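All protein chains but one are shown at their positions in the complex.
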Amino acid sequence: MFWTAWAILSVVGDIVVWVFVGPHTPPGALTETAKSDQFDFNVLLMFAVPVLIGVWMWLAFAIRFWNVKRGGPDPVGGEAARNNKVAQVSWIGITSFVVLFLAGFGTWALVVDHGSGGGEGPNPVWSPAGAVKAETAAATGNSSWKVGEPLVVQVIAQQWRFTYRYPQFGGFESQQINIPAHTTIVFNVTSLDVIHDFWAYQLGVKADANPGINNVAYTETKGTGSFVVRCAELCGIWHGGMFNYGKVLSQSAFQNWASSTEAANAQNTKFLPAFSWTYYPSANGAGGGYYPAGNLTPYSPSETYGSATPAS
Amino acid sequence: MSELTGSRISPEEREYELRAQIGSIWSGGRLFIGIYTFAIASLVFTYFYLRSTNSASLWRTPGETAPVAMGYAIWICTLLVAFLANYGRRRLRAGFAQDFVVAGWTATGVGLLGLFFQIYILTQVPFYPGANGYSSMFIGYSIFNIGTLVVMTYWIETTTVRAMRVRRELGGDKPELSKHEMAQLFRADVASMVYFQGFIAVAATLFLAMFYWM
Partner (left out) sequence: MTISAERPVDVVAGAPSLPVSKVSWTQRPGWVSQHLGTAVVMGFLGYVFGHWLGNYIASGYTYVQNTGQNNIADTLALAFMVLGWLLGIGALNYPLLKIVGREPAEEEIPIKHWSRFFRFSLDHKVVGLQYVVGVLLFMFTGGLLAMAVRAELLSPTFHLFSADTYIKIVSEHGTVMMMMATSIIVGPLGNYFVPLMIGARRMAFPRIEAFSFWIFTAGYMVIFAALPYGGFPTGWTGYAPLQTQAGPGMIGYLLGFAVIGTGMIASGFNIGVTIINYRAPGLTWNRIPVFVWSILATASLLTLATPVLFVGGFLGLLDKTVQTAFYVNEHGGSAYLWQNLFWFFGHPEVYIMALPGFGIAGELLPVFTRKPLFAYKVSAAGMMGVALLSFFVWQHHLFQSGINPDMRPLFMLTTELISIPTGFIYLVGLGTMYKAKIRFRLPMMFVMALFFNFLIGGVTGVFLSDVPVNVTVHGGFFVLAHFHYTIMGGLLFAFMAGLYYWLPKMTGRMMNEKIGKWHFWTMFIFFNLTFFPMFFIGLLGQPRRVFEYASNLQGLNDFASISAFLLGVSFIIFAFNLAWSMWINPVKAPANPWDSLGLEWQTASPVPHDNFERIPVIMTDPYRYGEPDAPAFADLGVAVGSNSHEA
């Protein structure tokens, strides 16, 4: 009876979850990446629901029926109560199978279809078609974006805001992030100070922003819409206030916005450092001169630490 | 049974507890090596991590080396302590407890000398600590190693003192090799100590190679 009830409830639960909850699970379906993450989430839910139902039902059974108040004979100990080969072997077998399947599925979902949108470090092992080429070209600083080609966006995090550079549009820097629809987007995420995390929730993208490191993440946009960017790695006092909003525009609207911003910002852009995957602000800039400037050679302790006694 | 008198222990139980105590010293000594292994392994990991990462191309400025002679001196001191501990234990087993005491005091002196060098080297390094990865690593290891040398020296010194105490309190001929509880525990302690010293000698050699040969 227990198993029949469990099977029925699980199937019903799975169907209900798939039909009614599934379409609304995060991160939504604004991009192909988000959609594939959402699919992954829902597959896990399909496994979670029967497990939760099974264990909770068992606990409920125990509370209801295997209770001292129900009376009946005392349970009999001995070998039968200690071990049950069928139960043990099938439990271990089934959990192992489920776990191995999920690990395999997760690995598959990581690279196949549209990727996961997670930060893949400076040398991604997986990238969508054309992305690497676009990135290599963008690094030279004199490529430009054409509709249908991957767009390269550099995300620069610092305490406590995100700015975005568009190397295919003359490397202008903006506090506004807009991206075109139906396009592969290459995010190059880096930081100027501490570790931040670029989390574009609706895009299904999350990548840590590390100082001195170019962390690459990909997504592929579908229709237009808006999204929120939040910092998801504690970065100091105003971590909670580090967010902004972005838009997925139609390709022509994006082209217009980017070109006009490039022109409007041209005066500022020429004062920016040349486009690069990472930037090294002075380590002493924000820290108030903690480390001695430059590489002291020849080394003398007194230059590093100063004199041992306070200057009179 | 009063709280003050302690319980009554039959000879069998006393023997059982003694076995447990000796076993504890044995497994405790090994587990201590385990703890140290993980601590040292994280330093080794740090070394190779910084070396392979080479952030800002600042793993090591070309030609930069920590003081060589003093580094070797510390290493030799460490090896000597380990060797003397091992030698002392062999002589002890052969029935020459006096040799153990002499070796122990010598090793204590050598350990203190190594400790002096280890502190002194910090004032002689030709780079500032945060100059690059190598310099950080060297300073970090040096300070860590002060602690290691203190533990080494402490352990061999206390066993030496314990050896003298065993002889003084038990009296008779070769008391440290007797079946007496104190003597048995003492021998277990010495064995654990010797293994630890040997382990540290190996680790010190590894770090010597990392800092001066690689």
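Labels A and B are assigned to the chains in the order they are written; within every chain, residues are numbered from 1.
Throughout what follows, a contact is a pair of C-beta atoms (placed from the backbone, for glycine too) under 8 Å apart; a residue touches a chain by one contact, two chains touch by 3 or more.
The structure presented is a predicted model; accordingly, all values stated were derived computationally and were not measured.
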*Which of the displayed chains are touched by the chain that has been omitted?*
A, B
*Which listed residue, A:T25, A:T163 or A:T224, touches the chain dropped from view?*
A:T25
*Check the options A:P23, A:G106 or A:G223 and report the residue that touches the missing chain.*
A:G106
*On chain A, residues whose C-beta touches the chain left out of the figure*: 25-27, 36-37, 40-41, 44, 47-48, 51-52, 55-56, 58-59, 62-63, 66-68, 70, 72, 74-78, 81-84, 87-88, 91-92, 95-96, 99-100, 102-103, 106-107, 109-110, 116-122, 124-125, 189, 193-195, 197, 199, 201, 204-208, 210-213, 215, 228, 230-241, 280, 282-283, 286-292, 303-311
*asked:* Please output the residues of chain B touching the missing chain, sorted low to high.
replied: 1-17, 19-21, 23-24, 27-28, 31-32, 34-36, 38-39, 41-43, 45-46, 49-50, 53-56, 58-60, 128-137, 139-140, 143-144, 154, 157-158, 161-162, 164-165, 182
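Rule of thumb we're sticking to: only the chains that are shown with their structure count from here on.
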_Touch list for chain A against partner chain B, complex_ = 212, 280, 291-292, 295-299, 301, 303-304
*What part of chain B is in contact with chain A in the complex they form?*
55-56, 61, 123, 125-132
